[in-house]
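Accompanying notes for the structure given below.
For this depiction, one protein chain was excluded, whereas all remaining protein chains were kept in their positions.
As written, the chain order gives the labels A and B, with residue 1 at the start of each chain.
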Amino acid sequence: MNNKLLEVKNLHTYFFTNKGTVKAVQGVDFTIEAGKTLGIVGESGSGKSVTAFSILNLLDYPGKIVDGEIIFNEMDLVGISEEKMRSIRGNDISMIFQEPMTSLNPVHRIGKQLSEPIILHQGKSKKEAWNVAVELLREVKIPNPENVVYNYPFQLSGGMRQRVMIAMALACEPKLLIADEPTTALDVTIQAQIFKLMNDLKKAYNTAIMFITHDLGAIAELADDVAVMYTGEILERAPVDTIFDRKSKYSHPYKEGLLKSIPLLDEEVEHLDQIQGSVPHPLKLPKGCRFSTRCEYSTEKCVNEKPKLVEVASGHLIRCFYPEVGCRNA
Amino acid sequence: MSEITEQNKGFSKKDEVILSPTQQTIIKFKNNRLAMVGLWLFLIIVTVVVVTHFYTKFTGYDFSATDTSIKNLPPSWEHPFGTDKYGRNTVVRVLEGGWISLQVGFLSTIMAVFIGVTMGSIAGYFGGKIDSIIMRIVEVIYSFPFLALAFTISAIFRDKPAEFRLFIIIAILGLIRWTGLARIVRGQILSLKEQDFILATKALGIKKRNQIMRHLIPNVLAMVIVSGTLTFASAILGEAFLSFLNLSVTEPIPTWGALLSKAAQNSTSLRNFWWVWVFPGTMLFMFIMSINLIGEGLRDAVDPKSEIITKEQRKAAKERRKAQKKANREEKIFSKRGGM
Partner (left out) sequence: MPNVLLETKGIKQYFPTGKKRNEKKNLKKISLRAIKIFNNEYTHTNLKLKEKELFNDIYKQFKEGKRFSDELNTVLTEYEALSNVHGDKLYVRANDGIDITIYEGETVGLVGESGCGKSTLGRTILKLDEPTEGEIFFNGENITNYSNNKMMPLRREMQIIFQDPYSSLNPRMTVGEIIGEALLEHGIFKNRNDDFENYVKEIMKTCGLDDYMIYRYPHEFSGGQRQRIGIARALALKPKFIVCDEAVSALDVSIQSQIINLLKDLQNEFSLAYLFISHDLSVVKHISDRIGVMYLGDMVEFTDKHSLYENPQHPYTKALLSAIPETDLEKARSKKKIILEGDIPSNIIVPTGCKFHTRCPIAKDICKRQVPQFREVEKGHSVACHFSGEEI
């Protein structure tokens, strides 16, 4: 018995727009083990959110999963009926969004919103569910939860709302929590609170987390494994220590560039290293390696051929022809 | 550097097409099939009505001339829309009837747009007390009983010549219909004022006049055109309504509303002489619908979020979807066979 909770194999999600097919996710594979956190990091347009939506089957027209398997708890979620999916969503898999205000209903009290899924999925009475809601709010460290349950979302601050969202996601003790940029809209000190909370809860509930962000620093705080995404593909996948090891023997130039382009607090440099150009247009992706248009080591082979995701060291996968640092023709 | 940005933007110098927002709007509108149908319908009706008007004017066609020998005739080749109970040819009367509608529509819309945009932009731009005063005025006018007003005014000017009464109708419609526009313009300007580029003009030291002329008005204009078309439609409908109640120009000058009202005067003509009301009714309906279609099309075209989709692209997408379906079907068949 393996402890793979979620296994995504060769996932392809396309958007069939009138202007052409946008290949938002192309051949993504990863696994999440129970109680572990997978961080997915990428710039805007890298397909990280689409991956999450694909797992939950929340894609809107014209988006569609074209190929691949999503195996959750030994069950393939691709092509599953909407009814079955609904019982999984919110029960086994929960999601937290970037902007908590838009995912909370502004006209219902916090307590009602929290207790509803409990009544629905666990069949508790209204009063019991209400008490559970108070307990949940206490769990996410909201001060005097007895009063907060009677509040409306707009009466809470951004950090509090995000806590409510986390409480809501935890209501049914899910096995997997998908967090899509949960702290991007928050201030640094509040972000630190939320990170601590998520880390504590992870230990307490043994919940697996799929953590999506554009912030490498946030990934370093929370994740056990990291996948770096770029234009719908995973460019590098490894445990967090390998990813952030600046002296690692193998590394993808994109991740290297990202790491170098973030100013460090304790370092003095006149100029930051930068990645040239910007993310290619989703309808006009380069033929060969996706990163070849911006890569400083790009060769003819990179432009014409597509590299595969290769395991260069145990648990460390890189999609590059020249994964070894120092062996590139700069 | 340049080469890289080039690739990344996804277009090169050669195939570069620079489209201004206005050009984009036109392309989007042109590719909206329903809106184009509306536009053609509109143009045809307007042309026919204008041509008829000048034809009757120059040939001195007498609208009051009656011929009892041909009264109440059903449509025929000689009288395509039939004749009324005085023996007048309905074709000419229906087409001429549009002339009044058009006049009323255009003039009162221009009036309403002018007042609405001015008041709305003053309210939105200056805000504060001026804003609340204007918005109160708008609310007062909004809640005015239109019909009562029309009745009273029309009663006062009952014995004035027809042209003068027409002018009165235009004035009433124009003075009442500007409120919706004023609200829209005010809202637009309020949201534009929050945008950083307006703040940037201040930081750059752009004069207030230019700030309004170059930055605010062009961004509001699109919405004004859209709601202007809808005001146009509602003004024509309003005129027809007033004519129906005999509050507009009187006999012998025909208008669509008056023609309908004539037919509705007694149930015999409604039941037996259908051509008397079907034709003006259809004309009115088609005209209003065409304007509304144009308005809807403009609204979509002006929306910056909607993408430009040309006919070729739509065709290509359709074909792609077909191919996809076909592939899926084949795959299914294949897998079935494989299963067997």
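The working rule: contacts are C-beta pairs under 8 Å (C-beta built on N, C-alpha and C of every residue); 3 or more make two chains touch, one makes a residue touch a chain.
Keep in mind it's a predicted model, so treat the numbers as computed, not measured.
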item	value
Candidates A:Val149, A:Leu176, A:Ile275 or A:Val312 - the one touching the absent chain	A:Ile275
Which residue of A:Ile80, A:Ile190 or A:Val325 touches the chain not shown here	A:Ile190
Contact partner of the left-out chain, one of B:Arg33, B:Arg136, B:Lys202 or B:Lys332	B:Lys202
Identified contact with the non-displayed chain, of A:Leu5, A:Ala129, A:Leu216 or A:Cys302	A:Leu216
Selected residue (touches chain absent from view) among A:Asp241, A:Glu296, A:Glu311 or A:Glu324	A:Asp241
Interface with the undisplayed chain - residues on subunit B	1-2, 5-6, 8-9, 13, 16, 18-21, 195-197, 199-207, 210, 214-215, 218-219, 304
Positions on subunit A where the hidden chain makes contact	43-44, 143, 157, 159-160, 187-193, 195-196, 214-218, 220-221, 240-241, 244-246, 257-259, 261-266, 269-276, 278-279, 294
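Criterion: only the chains that are shown with their structure count from here on.
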item	value
Residue ranges of subunit A touching subunit B (in the complex, touch as defined)	16-21, 276-281, 283-284, 286, 293-294
Of all residues in subunit B, those that touch subunit A in their complex	1, 4-5, 7-10, 307, 309, 313-314, 316-317, 320-321, 324
